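Every protein chain of the complex appears in place save one, which is left out.
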Amino acid sequence: MSTITLSKANRIISAAFAKGKELELAPLTVVVLDAGGQPVSVQRQDGSSMLRFDIATGKAWAALALGMGSRKVGAIAVERPHFFQGLSGVSGGRMVPVPGGVLVRDRKGAIIGAVGVTGDTSDNDEACAVAGIEAAGFTPDAG
Amino acid sequence: MSTITLSKANRIISAAFAKGKELELAPLTVVVLDAGGQPVSVQRQDGSSMLRFDIATGKAWAALALGMGSRKVGAIAVERPHFFQGLSGVSGGRMVPVPGGVLVRDRKGAIIGAVGVTGDTSDNDEACAVAGIEAAGFTPDAG
Amino acid sequence: MSTITLSKANRIISAAFAKGKELELAPLTVVVLDAGGQPVSVQRQDGSSMLRFDIATGKAWAALALGMGSRKVGAIAVERPHFFQGLSGVSGGRMVPVPGGVLVRDRKGAIIGAVGVTGDTSDNDEACAVAGIEAAGFTPDAG
Partner (left out) sequence: MSTITLSKANRIISAAFAKGKELELAPLTVVVLDAGGQPVSVQRQDGSSMLRFDIATGKAWAALALGMGSRKVGAIAVERPHFFQGLSGVSGGRMVPVPGGVLVRDRKGAIIGAVGVTGDTSDNDEACAVAGIEAAGFTPDAG
């Protein structure tokens, strides 16, 4: 299994910011977590509001928790709200179930971390996470 | 009252994994709790995602908490969400109300523990828990 | 970086139990955590008391948290209790700072998980963790 080095994490973030600039998005916060859910690198653009670090982390953490993109976690939360309530409870309230949390897979398909983005619409946030992961040479799984 | 020995708990888990293999399921995490809700044995198959231990525990814990399979706890959560919200609150967020948490009863019908399984669909998870409990000579109560 | 497979984790635990039997120790609980602090395998021997899972986990988690064996974390706690109080706080009370939590290193020296043992004296607990890790072909770091 590979790991996400700090150098790769910063590459992910700079590419995610570049995508946000290209799409003229609102200020973003981007978090890169390792496979165990700990931050490798975090950057919050000027003007990104107070809770953005926690939101971005909650998206990436949700993806790692269930082994699927936070978009799919969101679908579970909509279809089976009681299930998501339970998941949220056992996680200590750490999951944000909307698009923008994307798994990072290495060449063999192993999950080596996750990226969380917040600041614009959830769909745009996700697009930036995907762009960042691809720019660093990994495979995004927004599932 | 009987208790679930470590030997029996490991028998439950190996049989649950065998059922999962037979049904060609995704990687599973299986937790065996004693009557007090403490782990006797826990095993997470390779590739089972980060929060799986907590999810499996939350299903088994919910079953013990109310004395019924987590399938029935899930029905309560769907029919009376305000009730489940209260239950979740007083439990400190420890309950996951979907199938896959199954009570273990001895020959006299006493509850001696619970098994929680997660990784595939909730119905498949439950089938593995039932198979494991039966293989160890106990009576499953999936509620 | 390697990972601790379920098969390897169970090998660690059976060897730790064998060491406990050889030394005629009290019933043990052994926890194997991955590099992110999540359980891979957990087994509690018959007669091992209620909180043993949490204690074993707390030792292994403390080792991973600071990148040193829980024996060394314990030395910090004794020498600088205010520092340990802070560490305990930011960890959400998850650290048990006594011997028995041992890092698992792969051939290149990378930390790939940790083993926590509890049930007998802390020194004996640690000896079992070390024996288990060695039996599985990894390098223990009880530091």
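A few notes on this one:
Per-chain numbering from 1; labels A, B and C assigned in written order.
In this text, contacts are C-beta pairs under 8 Å (C-beta built on N, C-alpha and C of every residue); 3 or more make two chains touch, one makes a residue touch a chain.
Source: prediction; values computed, not measured.
Across the entire complex, contacts from the unshown chain go to A, C.
Across C:A56, C:L87 or C:V115, the single residue that touches the chain missing here is C:L87. When the full complex is taken into account, the listed residue touching the unshown chain is C:L64, out of C:L25, C:L64 or C:A77. For chain A, the list of residues touching the undisplayed chain reads 3, 5-6, 9-10, 36, 38-46, 50-53. Mapped onto chain C, the interface with the missing chain covers residues 35-37, 64-68, 80-83, 85-93, 111.
Convention: only the chains that are shown with their structure count from here on.
A rotation of 180 degrees, rounded to the nearest 5, superposes the Cα atoms of chain B on chain C.
For this pair, chain A with chain B, the centres built from the Cα atoms lie 30 Å apart. In chain A, 35-37 are the positions where the chain touches two or more neighbouring chains simultaneously.
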